[in-house]
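Heads up, one of the protein chains got dropped from this complex, but the rest are sitting where they should.
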Amino acid sequence: MIGHAFMGAAHSHAWRTAAHVFDLPLRPVMAVLCGRSVTSATAERLGWKTVASDWQDVVTRDDIDLVDICVPGYLHEPIAVAALGAGKHVLSEKPLANTLAEASRMAAAAGPADATAMVGFNYRRVPAIVRARTLVASGRIGDVREVRASYLQDWLAGPSAPWTWRMSADQAGSGALGDIGSHIIDLAQYLTGSLVSGVSAISETFTKERPGGTVSVDDAVAFTARLSGGALATFEASRVATGRKNGLSIELYGTEGSLAFDLERLNELRVSGQRVLVTEPDDPYLDAWWPPGHVLGWDATFVHQVRDLVTGIADGTDPAPTFADGLAVQRVLDAVARSASNEAVWTATATS
Amino acid sequence: MIGHAFMGAAHSHAWRTAAHVFDLPLRPVMAVLCGRSVTSATAERLGWKTVASDWQDVVTRDDIDLVDICVPGYLHEPIAVAALGAGKHVLSEKPLANTLAEASRMAAAAGPADATAMVGFNYRRVPAIVRARTLVASGRIGDVREVRASYLQDWLAGPSAPWTWRMSADQAGSGALGDIGSHIIDLAQYLTGSLVSGVSAISETFTKERPGGTVSVDDAVAFTARLSGGALATFEASRVATGRKNGLSIELYGTEGSLAFDLERLNELRVSGQRVLVTEPDDPYLDAWWPPGHVLGWDATFVHQVRDLVTGIADGTDPAPTFADGLAVQRVLDAVARSASNEAVWTATATS
Amino acid sequence: MIGHAFMGAAHSHAWRTAAHVFDLPLRPVMAVLCGRSVTSATAERLGWKTVASDWQDVVTRDDIDLVDICVPGYLHEPIAVAALGAGKHVLSEKPLANTLAEASRMAAAAGPADATAMVGFNYRRVPAIVRARTLVASGRIGDVREVRASYLQDWLAGPSAPWTWRMSADQAGSGALGDIGSHIIDLAQYLTGSLVSGVSAISETFTKERPGGTVSVDDAVAFTARLSGGALATFEASRVATGRKNGLSIELYGTEGSLAFDLERLNELRVSGQRVLVTEPDDPYLDAWWPPGHVLGWDATFVHQVRDLVTGIADGTDPAPTFADGLAVQRVLDAVARSASNEAVWTATATS
Partner (left out) sequence: MIGHAFMGAAHSHAWRTAAHVFDLPLRPVMAVLCGRSVTSATAERLGWKTVASDWQDVVTRDDIDLVDICVPGYLHEPIAVAALGAGKHVLSEKPLANTLAEASRMAAAAGPADATAMVGFNYRRVPAIVRARTLVASGRIGDVREVRASYLQDWLAGPSAPWTWRMSADQAGSGALGDIGSHIIDLAQYLTGSLVSGVSAISETFTKERPGGTVSVDDAVAFTARLSGGALATFEASRVATGRKNGLSIELYGTEGSLAFDLERLNELRVSGQRVLVTEPDDPYLDAWWPPGHVLGWDATFVHQVRDLVTGIADGTDPAPTFADGLAVQRVLDAVARSASNEAVWTATATS
């Protein structure tokens, strides 16, 4: 694993746990934790056997079968391309890359590779989301006509929140758009089985200087969109929505019914207004966990991600979301950014 | 009162009730109900003394002091201008008119008149909304940065819902946009004290032929907007949001806190996440009603509207929302329609 | 109408409104408002033609057909018995009386009378409650096994709330028990179609002296019960539940499903977990009101009560809740009071 901050901790938890919860076809060995200044104490705490400081050495080592990329976005492409080139399986954090060009190269590298490549849109592994997708695919809500999606956080609401790499266009690509907007774009495309075909966006950086640096990315972005299946959609991503901590909400209205999901109530799904607790043994992933009503946490999504990735590796398949899925999101991010820089001019999503 | 359908019934209820609940400076007398085919039985049921069939006769009668307009939008302007010209007070249902030109003429007629003119954006009379406005104006949530508003209904979700005048561009001006979108535009402007300065909109008519006629208005519309105070906003109005009956929701995120309101829970307000039941004696209008916790219904908003209108007449003032406020909404409706017809091209709201 | 305080205002609103909303078989005339010190101004405000000061004169007047009793409980019995004796129809506020003996006399007077007698358990007229009853009666939730009911207010939470007649055992009979506990007992019996067969109760008066007098009734009461149909039940009524304004909640768990209702969300019903907005034209009473999603307030329950009472008078029937139904609640109140005075000793409800 390259990287050992917030996402590194979540991924480590998943690598430690998956084989104890699920019946995996392969047994993960947590070989090496890589970071420029990572210590053995950190590695031990997170469950890794050894440490390394240079990702270029690690991705070609013979004893490494899979590279898990948990570093800022500008490093995704070089690491992933090198690892795939060395025949390693790859799991990359989201969004796939900082730019459409980088994402295209990653997808190009993944396509023909024998190795498995996956992008970490972990919310596809929320049991309620999987169940929602199944309901849409089975026609339960008919044709989807409207999608309302928002991802609202507030950690940048105050002016004194310090600058980090996530506020740098060079390192992060964009702000709320790529970091959390990418999740709701992916979910909208996944749940509907459609692609976003065009967008109109506005964005704002409310606080331009922060302790430690200049903010070069958006604080908040809002856009309308059309989906290839004919639906209208609205999206909003914000890091300044006071009082909302991690408020991902997505609603789908179809000709026959509706679905609604809110991440702060991760174990629930609203199906045409009915609150369903998605903790039954026949719900996705649930037979491996606890009896009905014993709720899962956010961290379980990463455990499910490891399960599906390892299963894909054993099968020789690329489990969704593949790098191609990640590229499909990147095309929308790119269109949104271009539209926002032209104050909402309608911008078609690139199709190749 | 001109008109005697849904809105006519709600207004009649209010005219009958207001003087029994509030201490009014003037006592309303429900003189005449006007409609092309209205019966005495209907008038008696709704509480009116007599009937008339021609609005042109009624608006100039000496025994009439106030004209309440509850007819389709295309008739608002001729009736209101005639009534104001005859020195009558006017209450017009919303939106103010079908076109910006009509609305401008109405505001022009109202401005210099001695009479009082008011437009019926009744949700300004929800106690929770008044309280929300007071909180914003007092700085409780700081500067407003994001507004999320939606008004979702589903009575046109199925293809067999019959055609009515509300689906005719000639008679209604627009569809979901003017009928219910106008409410959330007005609320956003009222609550923030800002104007919508520009919009980018998309819209759709999902069902183009209905039993009884061709649909010439939108089923659903979504748009992003900027407000003069600097906030980003998203709006969505729909008559095809399956499962939502009368779902008006508006959220404001400011630098210091947030507010959220949902019409299906008309007596509640969320203030920075706290659910407040707005039924205390010191809440707006509430001292005239019941003890705390005894909830009001949708019809109470019209009773409050009558109270404020009658008080304005006694004072010689135009209580908000005035025809100028109605015009400010109409400018946004016009910009939205133009943007939508150009697939989301950014469209500034007219400023004069 | 005898009495003109809180309940008098709510009843007056209903008498004024019912004939304008519903198609009534008889037209109510609001003849006289009676109270020891009632003024003409109050009568006019509430909609009554004349005033009187002595109920004994009023209940025998030839021009009076119906007596509506909105005074403290200790006066229910003498007024109702006198009015029924004079051949008048009677509507009595709840609970039926202060004591089981008084209630028995009232029911005895009502039974053989030609007149119609009804007790004002108005929550039976909430559309969601009627719908819930219909669902239970049709077997939708199977056999009811558990009932959880509570009615929580907080207007006596602070020690400085002044003494009123509602805190006097002589005038009110009991405290939270009779005033609001009677509502949930009636609803439990109505919704299940069963009677409470026995109870075990504890109660408390947390503040024994208040500005203006000594409190001789309970602040809060809690009891378990068995219903004749085999269900277990818990009840709690309180005037000191800080933060709860008018929080009536009742849940039923049956062999096939569940129902839940909360008065603060008067237009909603939870049916086996599904939130249903009870505002459709085929919901009880709703065809006379507004389109779907336009919510009713607490005051509508009294309008419905007038409708059903007037219809009963025209039909020559006693619409439920009859005085016999009121007596069935009084038997439970009596059992609860006896159990509480013996610290929860199991107390069978009287059966005659």
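The chains carry the letters A, B and C, assigned in the order they are written, with residues numbered from 1 in each.
To be clear about the criterion, contacts are C-beta pairs under 8 Å (C-beta built on N, C-alpha and C of every residue); 3 or more make two chains touch, one makes a residue touch a chain.
Computed from a predicted model, the values in this text were never measured in an experiment.
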item	value
Option touching the unshown chain, where C:Asp68, C:Glu102, C:Asp179 or C:Glu236 are the choices	C:Glu236
Touch criterion as defined above, residue of C:Ala10, C:Cys70, C:Ile141 or C:Ala188 at the omitted chain	C:Ile141
Hidden-chain contact residue, picked from the options A:Val38, A:Val51, A:Leu296 or A:Val332	A:Leu296
Where the unshown chain meets chain A, residue by residue	6, 9-10, 12-13, 16-17, 20-21, 45-47, 153, 155, 244-247, 263-268, 277, 279, 289-300
Hidden partner chain, residues of chain B it touches	273-276
Residues of chain C in contact with the chain not shown	141-142, 145-146, 148, 150, 152, 154, 157-158, 198, 200-204, 206, 220, 222-224, 226, 230, 232-234, 236, 238, 240-244, 253-258, 272-273, 343-346
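Just so we're on the same page, only the chains that are shown with their structure count from here on.
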item	value
Centre-to-centre distance between chain B and chain A (centres being mean Cα positions), rounded to whole Å	41
Distance between the centres, which are taken as Cα means, of chain C and chain B, whole angstrom	36
For chain A paired with chain C, centre-to-centre distance based on mean C-alpha positions, whole Å	55
Multi-chain contact residues (two or more partners), chain B	244
